[in-house]
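Note that this complex is displayed minus one protein chain, with the remaining chains in position.
Each chain gets a letter, A and B, in the order it is written, and its residues are counted from 1.
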Amino acid sequence: MNLKKVLPLKHILLSILSSALLLSVLGLLMQVKTNLYKNVGDIFLNLNMQTATANAVTSVVTFFRGIDTVGEVTVLFLATSGIALMLSDTQRTCEKVVKQESFILNVGSRLLLSVIVLFGVYIIIHGHLSPGGGFQGGVVIATAFLLLFLANPNMSLSHSILTLGESLSGVAYVLVALIGLFKMNILLGNFLPHPIGEIGELVSGGIIPVIYILVGIKVGSEMSVIVEYFSKEDYYKEVCDA
Amino acid sequence: MLEFFNSTQTIHTIIIIGSMCLFFIGFYGIATQKNLVKVLVSFDIMESALFLFFIGLHYQVGLVAPIVDSNLKTFTNMVDPVPQAMILTTIVIGLAVLALGLSFGIEYYKLTGRNDISKMNELRD
Partner (left out) sequence: MIGLLILFTFLAIITVALGAILSKDITQSVMLFMGVGLGSVVLFFIFQAPDVALTEAVIGTGLSTAVFLLGIMHTSQEEMES
C-alpha cells in the first residue's frame, strides 16, 4: 500500500492550492457588510403593484428586465444550434432498422405524456400567480418527450413544427416589445389593460402572461430538440453496429 | 444558543463558508480530474455553489417570498426579487451550455476513441 500511488503528489499540491485560495477568498468576503444591496429590489417591489402581477419575480423577469430575457433566449438558441451541428447525422450511410419496442412501455409512456404536458402548461400559464413560469414549464414539457424517447426509440419529432413554433414565438416576443415601444414610448411597455384590482386572477397583468407563454413555447421546443438529439445519438450508434 | 443560530449574521456566515467550500471543491475537481465528464460535473458543482451564494446573501430572517396571495396584500417585507430572476434564467442557460459541452465531448470521443483530457495533443504536431 503505497501512499504515493493512492494520492499522487500533484493532487496534494493542488488541494493545498485550493485551500489557500479558499482561505484568501473567505478572508475577503467576511469583511463585506452583506445587506447593502437591497435598494434596487425595494424600488422594484414598490413599483410592482402597478403591474398587477402577484409574483414579483415574474414581473422582474418579463417586464423590468425584459431585455435580459431576450438575450438569454438568444443564448439558448445558439447553444441548441451548436448541439444540432455537433450531433446531426448527415453523413451516416447505414440504413434505419426498426427496433423492437415494448408494448406496455409504449402505451404507458403515451398515457403519462398527456399528464406531464398538462402539468407543464399549467405551470406556464400560472406563472404570474404562483411559483413557476415559462422556463420551468418548458423544461417540464421537455422531460415528457424524454420519457417518450426512452420508451420508444423509433419515435421522432416533427422538426418543421418545432422550428415553426420556436421562430414564431421569438418573432412574436420582439413584436410585443415593439408595439409597447410605439404605444407607450418604452420598450416592452404594458399596452394591454391591467387594472390593479384584478391582482391574483388568471387574466391579469396585461402583457406579462403573454410574454411568459411565448418564452414557454420557445424553451420547450429548444429543450425537446436537445433531448431528442441526445437520445437519438445512441439509437443510431446501435443500429450502425448491428 | 438557538438565538445565535437564528440571527441573520450567523446565517450569512454559514452561507459564505459553505458555498465557497463547494466552489473550491469544484475547482479542485477541474484541476485534478482527467475524464471529460468528470470535468463537466465539477463545472456544475461550481455553478451550484454560485447560485447558493447569490440567493443566500439576499435572505434575511423574517422576510417572505415575493408573492402576494389572499393573506398577504402588499409587497412589503419581502426578499429581493432581482437575484432570483437572474439565477432563474442562469440555471436554464447552464443546462444548455452543459449539453453543448457534452456534445463536443461525444464528437471528440467518436473521432479519437479517447476521453482523457491529459492526452489531448492533436494540435501539437
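The definition used in the following text is that contacts are C-beta pairs under 8 Å (C-beta built on N, C-alpha and C of every residue); 3 or more make two chains touch, one makes a residue touch a chain.
Just so we're clear, the structure is a prediction, and the values are computed from it rather than from any experiment.
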Shown chains that the omitted chain touches within the full complex: A, B
Residue ranges of chain B at the interface with the undisplayed chain: 2, 4-7, 10-11, 14-15, 18-19, 21-22, 25-26, 28-29, 32-38, 40-42, 44-45, 48, 51-52, 55-56, 58-59, 61, 63-65, 67, 79, 84-85, 87-88, 91-92, 94-95, 98-99, 102-103, 105-106, 109-110, 115-116
Contacts of chain A with the absent chain, listed as residue ranges: 8, 55, 57-58, 123, 131-133, 135-136, 139-140, 142-143, 146, 223, 226-227, 230-231, 233-234, 237
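The criterion applied here is as follows: only the chains that are shown with their structure count from here on.
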Rounded Å distance, chain A centre to chain B centre (Cα mean): 16
Chain A residues within the chain B interface of the complex: 10-11, 14-15, 17-19, 21-22, 25-26, 29-30, 34-35, 37-38, 40-42, 44-46, 48-49, 54-57, 59-61, 65, 68-69, 72, 75-76, 79-80, 82-83, 86-87, 130-131, 133, 135, 139, 199-200, 219, 222-223, 226, 229-230, 233
Residue ranges of chain B in contact with chain A within the complex: 8, 12-13, 16-17, 20-21, 23-25, 27-28, 31-32, 57-58, 60, 65-70, 74-76, 78-82, 84-86, 88-89, 91-93, 95-97, 99-100, 102-104, 106-107
